[in-house]
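A protein chain is absent from this complex, but the other protein chains hold their places.
Naming follows writing order (A and B), and every chain is counted from residue 1.
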Amino acid sequence: MSDGSAPSGAFQNRSASAGPVSETLLETQGLSKNFGGVKAVTGVDFRLGRGELRCLIGPNGAGKSTFFKMLSGQLPPTAGTILFDGSDITGEPPHKIARLGIGIKNQVPSVWDGLSVYEHFFIAAHRRLGARRAAAVADELLMKLGLATLARRDVGALAHGERQWVEIGMTMAQDAKLILLDEPTAGMATDEVERTVALLRAVNISTSLIIVEHDMQFISMIAGIVTVFHQGRILIEDTMENVLTNPVVREVYLGAGRPGR
Amino acid sequence: MAPVRLSVLEPLLWAAGAVALAVVPFALSTFQVVQITVFLIFCLLAVSLDLSWGLAGLLSFGQAAFFGLGGYAYAILCANDETPGVALAAGTVAGGVAAGLLGYIAFYGRLSTMFLAVTTLVVTLILLQVLGSTADPSYHVGAAVLGGYNGMTNIPPLLHEPTPFFWTAGGLLFLVIVSGRLLMAAPFGRILAAIRENERRVELLGYDVRGHKLAIFALSGAIAGLAGALFASWGGFINPEVFSLAQSAQVVIWVLVGGRGSLYGAAIGALLVQAMTQYLGYIGTAYTTLVLGALLVSFVLMMPNGLLPTFLRGLSSIGIRQR
Partner (left out) sequence: MEYLVVTLIGVIFAIASLVLLALGLAIIYGMMGVINLAQGEFIMLGAYTVVLSSAHGLDLWVGMALAPVVVGLVGLLVERCIVRFLYGRLLDTMLATWGLSLCLIAAVTLILGPSTEGVATPFGHVAIGGYVVSTYNLFVIAATGFLVALTWGLFNRTRFGLIARGAMQNADMVAVLGIHPPTIYMITFALGSALAGLAGAIMAPLTGVVPSLGLAFVAKVFITVTVGGAAIFSGTLGAGTLLGAIESAVSFVSTPIYGQVAMLGSALVVLRFAPQGISGLWRRSD
């Protein structure tokens, strides 16, 4: 399943909250992306079970964000296939993939500065719901995320952590089957990180998650299987403890991956 | 940049506006009524661009093209003995179809916003040349001779009396502004605002943004076409000058100077700039072009948000709440 020097095979993809090996929700085969001469992602075979919570780690430039962009349709793959919930979504445009049930929170918060928090959630929900139900979903999310007091404020005026939550909230409003989160706690204070962990655990009950993170403390709190990316390939896939003690991983990560911030 | 939302005040503003439109002709001379009517038509044109540019972020340098096509459609149908009312509708449709075609090529062809701007400008200039070359009487549509650079004259008006025509133009402007504001506050309008701010984000939620952009762009073109038809009716003439660079620039300048995104700003910009242009017109058209160009440059550099938003921001900074 993985590439490079890692031991392959006999471990089970298991999320902390779901049961043993579940049906496949997402699978990539030989997924690659080249930019001119730069090979950002090479031959990635990845599998995610339904209901799973997977963490993706790796040094900067390892290809994680590019991988996410291919999954969400923002970049067309150079080679390989992506299978989601039974359909081949390789190279499909972003709006079609979103309709099939993939939501994404980008690395740099991608929001609408001139629109209010409420409007963000409303528009996200409105895609599949009528105006009244979308409004109800928006109100509910404002409560859940503790953003009710900021409901009518323009997101451009919010702090970085709050903007991240807005984008996460949008993916929740989408009612996606799979949510991709690229560094959801970047720039957050410790208490905000803890709130995010609780939130994501609650979301994971009904939605599968793939989370890219650098914050090791966050990852240890959220548990689950970890996939390590390195130079565009999957290096190893295992539990957090095993990954941290793996000598190859330590070598690759030398200087990065300090616990906490 | 958030559109200006006036909430509770707004229906009061509309009521005041309606009353003003109804009453003003009685306080003015016939000449003044006729003069202000064309200003109202230009306000309508400015508002059409604001719907596309201010709301959805789609800058078209060729709003004048849709305006001109609307005017020509009206003139051609009238010359072919159609009733002016039908001709007016035809002008609206002409503007809408042209914008729809251009929009389809741009949005479904995934062309950049920059290319949309340049292409609309180029199309306008091409229309100028094509229609300017129709001097020979063999260029006609039915009974309507196109007339080259001289254009078409003796176009029958929609209404013969100035005051009813004033009310028609004013009424249509009122209707467009009110519906436009309601549209902006409705989910469709909010989605367009989101597309303006970050289109990719909207796509990632599952929306096919191409359709949304096409819809607003075509609507904007239709309103511009309506304004064009009204203009042809007002002046009784139409010629390729409507496709000139100066005319295209004026529409953009109105919206830039007045302020994008509120519809009111665009109307105010049109009024102010046209009043100024008229004054300068007594001196000469080259001076007018010079001043228009200077206006454009200075506003982009110093007040890119335009007058109305800057004014309102000034109000809120001295304590008057905006919302």
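Note that in this section a residue touches a chain if its C-beta (ideal position, glycine included) is under 8 Å from a C-beta of that chain, and two chains touch if they have at least 3 such contacts.
Only a predicted model underlies this, so the values are computations on that prediction, with no experimental measurement involved.
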> Who touches the missing chain here, B:P11, B:G142, B:G211 or B:G293?
Replying inline: B:G293
> From the list B:A20, B:I126 or B:A275, which touches the chain that is not on show?
Replying inline: B:I126
> Which of these, B:Q32, B:T113 or B:T168, touches the one chain of the complex that we don't see?
Replying inline: B:T113
> Taking the full complex into account, what residues of chain B touch the chain not shown?
Replying inline: 59, 61, 105, 109-115, 117-119, 121-123, 125-126, 129-130, 133, 245-246, 249, 252, 256, 286-290, 292-297, 300-301, 304
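Keep this in mind: only the chains that are shown with their structure count from here on.
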>> Can you compute the centre-to-centre distance for chain A and chain B, using the mean CA position of each chain? Integer Å is fine.
In response: 44
>> Can you tell me which positions in chain B touch chain A when the two form their complex?
In response: 1-3, 187, 190-191, 193-194, 196-198, 200-209
> Which of the residues in chain A come into contact with chain B in the complex?
Replying inline: 72, 74, 93-95, 98-99, 103-104, 110-115, 119, 122-124, 126-128, 131, 134, 154, 170, 174
